[in-house]
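Structure in C-alpha cells, see below.
As you look at this complex, bear in mind that one protein chain is not there, while each of the others sits in place.
Let's turn to chain A:
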Amino acid sequence: MTVIGIDKVSRWFGNVVAVNDITMTIGPGVTGLLGPNGAGKSTLISMMAGFLAPSTGAVTLDGATVWRNEQVYRQVGIVPEREAMYDFLTAREFVVANAELHGLPDPGAAAQRALATVEMQYAQDRRIDTYSKGMRQRAKMASALVHNPSVLLLDEPFNGMDPRQRLQLMELLRRMGAEGRTVLFSSHILEEVEQLAHHIEVVVAGRHAASGDFRKIRRLMTDRPHRYLVRSSDDRRLAAVLIAHASTAGIELDRTEEALRIQAVDFAAFTEFLPRIARDHGIRLFTVSPSDESLESVFSYLVTA
C-alpha cells in the first residue's frame, strides 16, 4: 500500500498562484483529479511526480519527500501529458530502455509484459513517430508500468482518445486500481472521472474544492440551484403557474431575449414538473435550455458552496 501525502501545499509562479494550500491523501484504488483547465491539476501532479518543488508544504510518498529524491521512482510510474517520447525508437526499444533505466534484472521480459498489458505487442516494432495518439498513449502506459509500480500518475490520459481507446484505458486503470495500486489521473470531464474513479478530488482555481466518491460529488452538483432559459407560447402565464410551485425559486421575464429566466430549486422535480404543467395549461414550450450547465459554472458553485 502506497500513500501519496499532500500537506498544506502551495505553488506559485511569480505572482500567479497555481496551487493554493491543498491538503489531501491519496491511497490505493483509482482517484480522479477533477477540475477545469488551468485549475492547477498539472501543477499538482508535477509536484507528486517530483518534477516541481512545492513553494510551501510537503509532498510525500509513504512519508518520504518526493522532491529531489530519485529513489521514489522505484515505486512510481508516470504517464505525462506531453506527447514527446523518443520518437525515433520503436515501442519495444522505448519500453526496454525504460526497463533498463529502472535497473530491472530482465528488461526484455519486463518490456514484453508491459506491452502485453497495454495490448501493444502487435505494433511494438514500429517507430513511435508512426503511431496514432491512442497508440502513443498506450506506449507511454507500458513505459510507466514496466517496473510494476505501486503508484501510477496520469496527467489527462484520455485527452484526444477515441471512445474505444478510452474504454480500453479505463478498463486497464480499473484493473490497476483493483490490484491495490494507487492510481491517480486528472481530467476536466466529469463523466470520465465518474465512470472510473472510486474517489474524486475536485480542484478549482488552485483550491481543493471538494472530495468524496462520485455520488457525493454528483449530489453537490445536482443539488445546486439550476437556471433555465424557457420560451413558450405564453411566457407570462407560464411564469405565474411556475412560481406557485415549490420547485421554482425565482423567475425573470427577459424582454430582450423574449424568454423566461427560471431558477429552479430542485433539479429533478423541476424537470418533471415543467412539461406537465405546460401541458395542463395548454402552453407550448419552444425552448428549454439550461443556461449554466457549463462545467465552469458547476465548479464555481462547488467552490463557493
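Rule of thumb we're sticking to: a contact is a pair of C-beta atoms (placed from the backbone, for glycine too) under 8 Å apart; a residue touches a chain by one contact, two chains touch by 3 or more; residues count from 1.
By our rule, contacts and distances are computed from a predicted model.
**Q** Given that one chain of this complex has been left out, which of "ABC transporter permease", "biotin carboxylase", "Response regulator" or "GDYXXLXY domain-containing protein" is its protein name according to UniProt?
**A** Of the names offered in "ABC transporter permease", "biotin carboxylase", "Response regulator" or "GDYXXLXY domain-containing protein", the one UniProt assigns to the missing chain is "ABC transporter permease".
**Q** Just to verify: which one of A:73, A:158, A:214 or A:228 makes contact with the chain not shown?
**A** A:73
**Q** Check the options A:143, A:187 or A:247 and report the residue that touches the missing chain.
**A** Hidden-chain contact among the options goes to A:143.
**Q** Just one of A:114, A:209, A:242 or A:259 touches the chain that is missing; which is it?
**A** Missing-chain contact among the listed residues: A:114.
**Q** Considering the entire assembly, which residues of chain A contact the chain that has been omitted?
**A** Considering the whole complex, chain A reaches the absent chain at 1-2, 37-38, 40-43, 45-46, 49-53, 61-65, 68-76, 78, 80-82, 84-86, 88-89, 97-98, 100-103, 113-114, 116-117, 119, 121-122, 143, 145, 148-150, 155-156, 168, 175, 179-181.
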